[in-house]
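With one protein chain withheld, the remaining protein chains of the complex are depicted in position.
For clarity, chains are labelled A, B and C in written order, and residue numbers in each chain start from 1.
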Amino acid sequence: MPAEAAAALCAIGRRFHARGWVLGTSGNFSVVTCPDPLRLSITGSSVDKGALETSQILDIDDSCRVHGGFGNPSAETLLHFEIIRRRGAGAVLHTHSVWSTLLSDSHGLDGGLAIEGYEMLKGLDGVRTHEHREWVPIVPNDQDMTRLAREVGSTLDRHPDAHGILLQRHGLYTWGASLAEAVRHIEILEFLFETIGRTATYRTRGGQHGIAQDS
Amino acid sequence: MPAEAAAALCAIGRRFHARGWVLGTSGNFSVVTCPDPLRLSITGSSVDKGALETSQILDIDDSCRVHGGFGNPSAETLLHFEIIRRRGAGAVLHTHSVWSTLLSDSHGLDGGLAIEGYEMLKGLDGVRTHEHREWVPIVPNDQDMTRLAREVGSTLDRHPDAHGILLQRHGLYTWGASLAEAVRHIEILEFLFETIGRTATYRTRGGQHGIAQDS
Amino acid sequence: MPAEAAAALCAIGRRFHARGWVLGTSGNFSVVTCPDPLRLSITGSSVDKGALETSQILDIDDSCRVHGGFGNPSAETLLHFEIIRRRGAGAVLHTHSVWSTLLSDSHGLDGGLAIEGYEMLKGLDGVRTHEHREWVPIVPNDQDMTRLAREVGSTLDRHPDAHGILLQRHGLYTWGASLAEAVRHIEILEFLFETIGRTATYRTRGGQHGIAQDS
Partner (left out) sequence: MPAEAAAALCAIGRRFHARGWVLGTSGNFSVVTCPDPLRLSITGSSVDKGALETSQILDIDDSCRVHGGFGNPSAETLLHFEIIRRRGAGAVLHTHSVWSTLLSDSHGLDGGLAIEGYEMLKGLDGVRTHEHREWVPIVPNDQDMTRLAREVGSTLDRHPDAHGILLQRHGLYTWGASLAEAVRHIEILEFLFETIGRTATYRTRGGQHGIAQDS
């Protein structure tokens, strides 16, 4: 099962790297291979996600001991544990796209970002209508991982309905019951970030409606 | 013929997913394999379009009974039937791009979007000159599929020349006599949406090099 | 030699389609396989450039008679002849990108577009320094191909140093002594169009310089 998980994470690495979401060794991915006692397959620290090899996926337990694979688990492993514990997630994915960085920066002082009215929201687990309002909390970035993990944990508790969380000027964390669901959540949230970012720029043109006549 | 249709729809899934037009299980595709009695090959509900397998393409009849493939037909199958019936279409494609979402949102109150003067319009079935004016109707999104199908149907009747229709904050439906024609219509309309969206933003610049006078 | 030319044009089709430069059967490509009497390998009319097959490349003479391949030569074949005759070109490529469409539209009343100061200009045949000023003429679009070919011809004569020409709201024509040179010219001009388009939008931010301090 760790072997299968490792192959799946490598495929996700190539897929997300092609979109520019995990450039320069950024991003990290994990999938739970045994819930109790916890065993996690997680990308090693500082590896190129566009050329991931299965040996770079580590099989770790909940004390971060490495049982398989080469290298060290990411310093951000604590965030993965926090999300798995509080959401019962089966997989956690972290991307680092241009649009998530831009929005997490520009909306950082608001403490989050509201997304509503989009059909695409229905792809988020449990959402049944485009009239859903999704609040994506934004947490300030921090190099103290213990403190950041605590902050992420308490943010998850304060926003029990959130499907993702942004670290400011850093990127997106989302999760799912399965790896496929976590991939779907990444694609949906990244799509919505790009849509919101471009729409705001588009609307500065001078009024929300009525360009039909000049195009 | 369903086998051939399924393989073709899988290839379209990979192609559109690579462009970011069907992220997160969004979008759905169908092709008529027998016009009478109607048999349709259609993507199953909630499947990853970037990794479509032929077993995820359903062979259905006009009562939505599944004769082949695994899973359930999309809730939006009713929209496919509506388009096939009113346009005599041989294939229906639905994408969910950033630009179609943006324009369907910003121009929703206008009830549609005019596109004219582009050479690319000549790729739409029956259009012979770039001087053509294409009106793309925009229909409000709705989770009641019966009501939405009725609204799409009456919109198609009111705009007999339209080659596509936008659902607000949701995406594009287009069609063709063949699957190849439907693919061509998707590429043309998505291209034009991006061009119109970027042009409007560009023109707000205020007029270097004589742009002021022609906007 | 036509077989080799056909394979090369198919590869270019996939390459340009991947970048979104020849969506929806737009664009066409030709390469001279014999200068005298002229024999040209050219893409057939209305074919998908992302899935070009060698049988869709036509071997034609200077009267447009087809000696090999299936289908009809593009109506725009006359423009290819015009460019080959006046520039002595060995290959002609026509793309249909978002940025070339946008700029050919917004700058159409100026009759052209100046590009200067970019290192990338040095990749154009005969250009030795970034201080070069390239004038890209813009010709109004026209469905009368004989008249359009005449207009393109006279524009080429009036601008003997031009490496490309834009058809308004239509796209780019460029050429080269060889197919490789024509591909290089496409990539350079498309790059410069995107750069110019984005730079103009960027600069509306309010002043050309001085954002260093807030980023």
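The rule is simple: contacts are C-beta pairs under 8 Å (C-beta built on N, C-alpha and C of every residue); 3 or more make two chains touch, one makes a residue touch a chain.
Every value quoted in this text rests on a predicted model; they were computed, and no experiment measured them.
*Asks:* Which shown chains does the chain we cannot see touch?
*Replies:* If we consider the entire complex, the absent chain touches A, C.
*Asks:* Tell me which of C:19, C:65 or C:147 is the one touching the absent chain.
*Replies:* Counting the whole complex, the residue in contact with the absent chain is C:19.
*Asks:* Using the definition of touch stated at the top, determine which of C:67, C:130 or C:147 touches the missing chain.
*Replies:* Residue touching the chain left out of view: C:130.
*Asks:* What chain C residues would touch the chain not displayed?
*Replies:* Within chain C, the residues touching the omitted chain are 15, 19, 117-120, 123, 128-131, 180, 183-185, 187-188, 190-191, 194-195, 198-199, 201-206, 208-215.
*Asks:* When the complex is taken as a whole, what residues of chain A touch the one chain not shown?
*Replies:* So the residues of chain A touching the missing chain come out as 20, 23-26, 48, 50, 96, 98-99, 101-102, 105-110, 113-114, 141, 143, 167, 169-171, 197, 200-201, 203-204.
Assume only the chains that are shown with their structure count from here on.
*Asks:* Based on the touch definition given at the start, go ahead and assign the chain network to line, ring, star, complete or other.
*Replies:* Line.
*Asks:* Check the residue numbers that chain B and chain C use where they touch, and answer same if over half are used by both copies, otherwise different.
*Replies:* different
*Asks:* Give me the C-alpha superposition rotation for chain A onto chain B, in degrees, nearest 5.
*Replies:* Copies differ by a rotation of 90 degrees.
*Asks:* Starting from the mean Cα coordinates of chain A and chain C, work out the distance between those two points in Å.
*Replies:* Chain A and chain C have C-alpha centres separated by 41 Å.
*Asks:* Could you please state the distance in Å, as a whole number, between where the Cα atoms of chain B are centred and where those of chain C are centred?
*Replies:* Going by mean C-alpha positions, chain B sits 29 Å from chain C.
*Asks:* Indicate the residues of chain B shared as contacts by at least two other chains.
*Replies:* Where chain B meets two or more other chains at a single residue, that happens at 199, 201, 203-204, 215.
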